Structures are given as C-alpha cells and as structure tokens.
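What follows is a set of notes on a single structure, which appears directly below.
Of the protein chains in this complex, one is absent; all others appear in place.
Presenting chain A:
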Amino acid sequence: MTIEGTERRPIVLLIEDEPILMMALSDLIEEAGCAVVEATTTVKAIRILEARMDIRVVVADLDMRGSAMGLKLAALIRDRWPPMELILTGAVKPELANIPARGVFHDKPFNHAGIVESIRAFTSNGQL
C-alpha cells in the first residue's frame, strides 16, 4: 500500500511467466513512464487486481505456460473490470473477434516502439 501512497506514475500490471521477457517488457513499461506490478501466473494476477484499485492497464502474454488461459484471462478481466485497458502479446496473432474490445495485440518478437506507444496511449488520458 506504500506504493499507492507515493507512486505518482500510472500503474501497469504485467502478466508474464518467462523471466527474460518479463524483464524486457518491464523495461518497456517503465520507458513509457509507468510503474510495473508483475504477476507470473494468472491466479496471482487476479488476486492483485482484486486487491488493488489503482491499476488501469494490463499487459498480458497469451503464451502462458501450463495454462490455457490466454484469451480467457483477457475476457475475464474485461468482464470483471470493464474499464481496464488490455495490451496482449503472443507469438501467433489470435482471431480479431477473440480480442476483447479496445484490446491491442503485439506480435513477437516485440516492436519496442509500438508497445511503448500503446502503453502511453492508454495511460496519458484521464490520469491525475
């Protein structure tokens, strides 16, 4: 809760189970001027969302190991926390119809500039 008190930057929840990608994506989120909260599993991610009210953007990797969640997690988040913005990544682009409304998809390997731009677009309006 200390972060909530002191942190002035927008907060982004990053869901990723691959440590190297976690590092790379964390860097991109910070480069976009945001603070990162990391979750390595979907269960942890949902707990964090339930516990914190200050998260506005979720960056999630659809290729999570050992879990068929992927798009289902994205749909669940959109369902339970409708205002939440979704930035999704993955090796294979899913059917457009399966991406929740307002969701953005980024191909792997990452186009750094593109991801940074997406995060900025979602966090720049309505902040403060």
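Operating definition for what follows: contacts are C-beta pairs under 8 Å (C-beta built on N, C-alpha and C of every residue); 3 or more make two chains touch, one makes a residue touch a chain; residues count from 1.
Everything below uses one rule, namely that contacts and distances are computed from a predicted model.
The chain absent from the displayed complex carries the UniProt protein name "Blue-light-activated histidine kinase", chosen from "Blue-light-activated histidine kinase", "CU044_5270 family protein", "Cation:proton antiporter" or "Iron ABC transporter permease".
Only one residue from A:Leu21, A:Ala35 or A:Ile48 touches the chain missing from this view: A:Leu21. Across the interface with the omitted chain, chain A contributes residues 18, 20-21, 23-24, 27, 63, 91-92, 107-112.
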